[in-house]
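For this depiction, one protein chain was excluded, whereas all remaining protein chains were kept in their positions.
Which chain is which? They are A and B, in the order written, and residues in each are numbered from 1.
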Amino acid sequence: MFTPSSKYFVGLTGIALVSAILYMFLINPSDLGAIALFGVAASSALVAGFTLFTRDNDAFTDEEAVAAAAHAPGASIWPIVFALGAALVLTGMATVPVVFILGIGVLFGAGLEWTIQNWSQRASADTAFNSFARERAIGALEYPGLAAVGLAIIAYLFSRVFLALSKDAGTIFFIVVASVIFAIGFLIALKPAMRGKATVLVAVAGAVVLLVIGGIAALSGERHELAVASEEDHYSAEHRECEVEKSEHYDHHANNQVSLRSAVTATIFVEDGKLRAQAIGIKKDIDTITIPRSLGTTVMFRNLDETEHRLVVNLGSHTVAETGVKEKVGTCTQLTGKKQEQVLTLLIPKPATAEEPYFFEVPGIEGQIKLVVP
Amino acid sequence: MDTVNNVKSPRRRISTTLAGVTGLLFLAGCATNAPQDTWQAKGPNAQKISDLQWIVFPIAGVVGVLVLALAGYIMFKYRDTGQPIPTQGHGKPTAEIILTIVPALILTVVGVFTFRAIFDLAKTEDTEMIINVTGQQWWWEYDYPVQTELGINTPIISSGQLVMPVGTKVLLRETSRDVIHSYWIPALNGKKDAVPGRIHLLRLEADKPGIFAGQCTEFCGLSHANMRMEAVALSKEDFAKWVAGQQKAYTSPADGTLAKEGETVFLNQCVRCHQVNGLKKADGTPALAAPDENVYSGAAPNLSHLMSRNTFAGAMFDLLRKNCRSDVWDATSEEFGAKYLAGVSESCLNQTDLRAWLRNAPAMKPMYADPTKLTKTGGKYRGMPNLGLTEDDIDKLVAYLLTLK
Partner (left out) sequence: MAIIERPSSEVTTPAVVAPSQALGAIRRPVASKGWREWLFTVDHKKIGIMYGVVAMVFFIVGGVEALLIRLQLALPDGRILSADQYNQMFTMHATTMIFLFAMPMAGAFANYFLPLQIGARDVAFPRLNALSLWLLVIGGIVLNASWFLGGAADGGWFMYAPNSGPVFSPSNGVDFWVLGLQIAGIASLIGSINLIVTVLNMRAPGMTLMKMPVFTWMILVVQFLLVFSLPVITVALVLLMFQRSYGATFFDVSQGADPLLWQHLFWIFGHPEVYVLILPGFGIISEVLPTFSRKPLFGYPFVVFSGASIGLVGFGVWAHHMFAAGLGPVSVAVFSISTMAIAIPTGVKIFNWLLTMWGGKIWYTTAMKFAIGLVVLFTIGGLSGVTHSVAPSDTQQTDTYYIVAHFHYVLFGGMVFGLFSGFYYWWPKVFGKLLNEKLGSWNFWFMVIGMNLTFGPMHILGLQGQPRRMYVWTEARAGEGLFNFGFWNMVSSIGSFVLSIGILFFLINVVITARNGKQAPADPWDARTLEWLATSPPKEHNFDRIPVVHHLDEFFHRKYEEDANTHTMRQIATGEDLIRAEEAAADSDIHLPGPSYWPLVLAIGVGVLGLGVVYGTPVMVFGAAVVLLASFGWVLEPSVPEAIDYASPDGDGHSKEIATHG
């Protein structure tokens, strides 16, 4: 059963496996070295399997018979793909790493396919059998691989489309696409005769449309506010400082977020130039908001005035250890336009001291809302 | 036909099961005074639920008895007494339709009542008082926001026992500092989960003064079983007294007493996590606890006015001795207020449990407080650790804690 070259690869598998395990125990259990050795073991086991499967190719190539019946080898796409891979690797070296990695992938895939194709074309004199043998040998890798790449492309293109469209347009797009897919599926189900070619046609058409739209979207970049947000570094902590003028691109209606529906402890309003507050569960206005210690608590700011306002919370001050300078502690919302809401989530570990009470204020508006942490 | 022998056996099983089950349900009512009995409503919210249960349970019971009686009849009537093999009929659609419609009608009736009760219980417009309830592994914190009309001019913070006035529509705003807990005082209302990051509302109202038991009912980890609560309803006058007591300024024990030495021990050991409002350090600056630096969930019970409560350690232990405790629990609704407001005196203090707790807290209540096993929390405790106090220190501390009225 064991052919000469399979013996070699089985042996190699064993050695690699033993050294991988030794490496794990002696050197480092989660090191790249162990992974590499396991990789060697896995790939030599695979090759061992192939050589076993093909009996070192001997069983097929009774050379005279093959020669007698040999067809000229068919056309092959793999040399040119291989060359493309090489080009990508070189381009990648000069430009961005992504291209380099892509090139390595192409080189590897094309090399594998080429090898298998070459082998299978000489497997026997029977071309039908040869293509069958190729299918058996590489199918287990080819189908899952192609499926994964295909899914990745679809997911990527979809994400590009959604990042490029505005929020509302994205919703509509999604609904339209889903309905079209549903309708076509329904039609195909109704007319069984259509199934064969029509399904293929629809799938191909869908793929082409997705490629085109996705490609355009990818090239045109993310929608304006996302681009601005990432340019202005909206996602970093510095961006929360109250002195920095904010851009106009933020979530104008925080109230619409599902997760905030049951999370807001109190709402602070600016209305007719006055400041007032309401707490959850009670209808009348309050002048003090009580927040439990060390508990992330969300307060909403709702501007009902004509002009833009911002809610500022003052949380006393702290002394910087190195310099001894006192710094104000606090945070604020973005500038909030008319009929818009913003939220602040506060986590306050200690009560205020008598000298420096905590309070909310809105610059330009009279009054304060006291903030008490018991 | 080649078959095994027909095994005959008594068929009284159904009737015994039936009698058993109905009998058991009847006996359920016989258990007296289970503190968490779900059928003994002591307030309008629980009463609404109870009224609904008095519709649903009898209907379910009657339907059950009828179905089981039918089953028993069939089992007896059609047992194999040598009758021929019956005709192979495949059913009667009319019977099917009737047997579909009848349960549907019954359920519609139940559904209407249910629907009304759901929206009734969710009402909050007429709230008269608000209490913030915050769950944490494994105790509840209650804080009373400033509500001047109730005499609450500075926020009150407490734990272990929720104190509220009778005949007042109290709204609990529940949330949690760590995992999901669930607040449940069966005599006053059904349960509502306290979910971190969310605020859930639960309405409580008690008819008469008294103390009502409850238990955290959402599995919340190691000491879930020990996370209890007690709701205390006081008459409006007594409640005003309680509020005044809670807002009383801190008085340091007299110099030279054991309690004064206890204050020093407290300042050295306990104040790292436990706040006592008004307590000052030796240099005269306020002693601010920093539980956020030592406890993973960020808080530890505030011990100001500890001795006005009857429990400690998440209501797992009583601060009162057994006889003093039953004195409060069994008091009539007229006497209850005075007895509760008396707080914990030295003679009534449950010294055994309190000392054992101070000696080695993790041995009394399962917690993640082993300093060697805190890698995942970045060194912070999840519960009170063993402080290694000497017996001397414990004597002093107990004397000090007794002054926190």
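Following the convention adopted for this analysis, a residue touches a chain if its C-beta (ideal position, glycine included) is under 8 Å from a C-beta of that chain, and two chains touch if they have at least 3 such contacts.
Please read all numbers here as calculations on a predicted model, not as lab measurements.
Chemist: Touching the absent chain: which residues on subunit B qualify?
Modeler: So the residues of subunit B touching the unseen chain are 1-4, 6-9, 11, 13-14, 17, 20-21, 24-25, 27-28, 30-39, 46, 48-49, 52-53, 56-57, 60-61, 63-64, 67-68, 70-71, 74-75, 78-80, 83-93, 95-96, 99-100, 103-104, 107, 110-111, 113-115, 117-119, 121-122, 137, 178-180, 182, 184, 186, 189-193, 195-198, 200, 213, 215-226, 228, 296, 318, 366, 368, 373, 375-377.
Chemist: Give me the subunit A residues in contact with the hidden chain, please.
Modeler: 1, 20, 24, 29-31, 34-35, 38-39, 41-42, 45-46, 49, 52-55, 59-60, 62, 64-66, 68-69, 123-126, 129, 133, 136-137, 139-141, 259, 262, 296
We take it that only the chains that are shown with their structure count from here on.
Chemist: Applying the document's contact rule, which stretches of subunit B touch subunit A when the two form their complex?
Modeler: 124-125, 127, 130, 132, 134, 141, 143, 145-146, 154-157, 171, 173, 175, 177, 196-201, 275, 286, 288, 290-293, 297-299, 302
Chemist: Quick one: which bits of subunit A touch subunit B in the complex? Just the residue numbers, please.
Modeler: Residue positions touching the partner: 259, 262-265, 279-283, 286, 288-290, 292-296, 349-351, 353, 372, 374.
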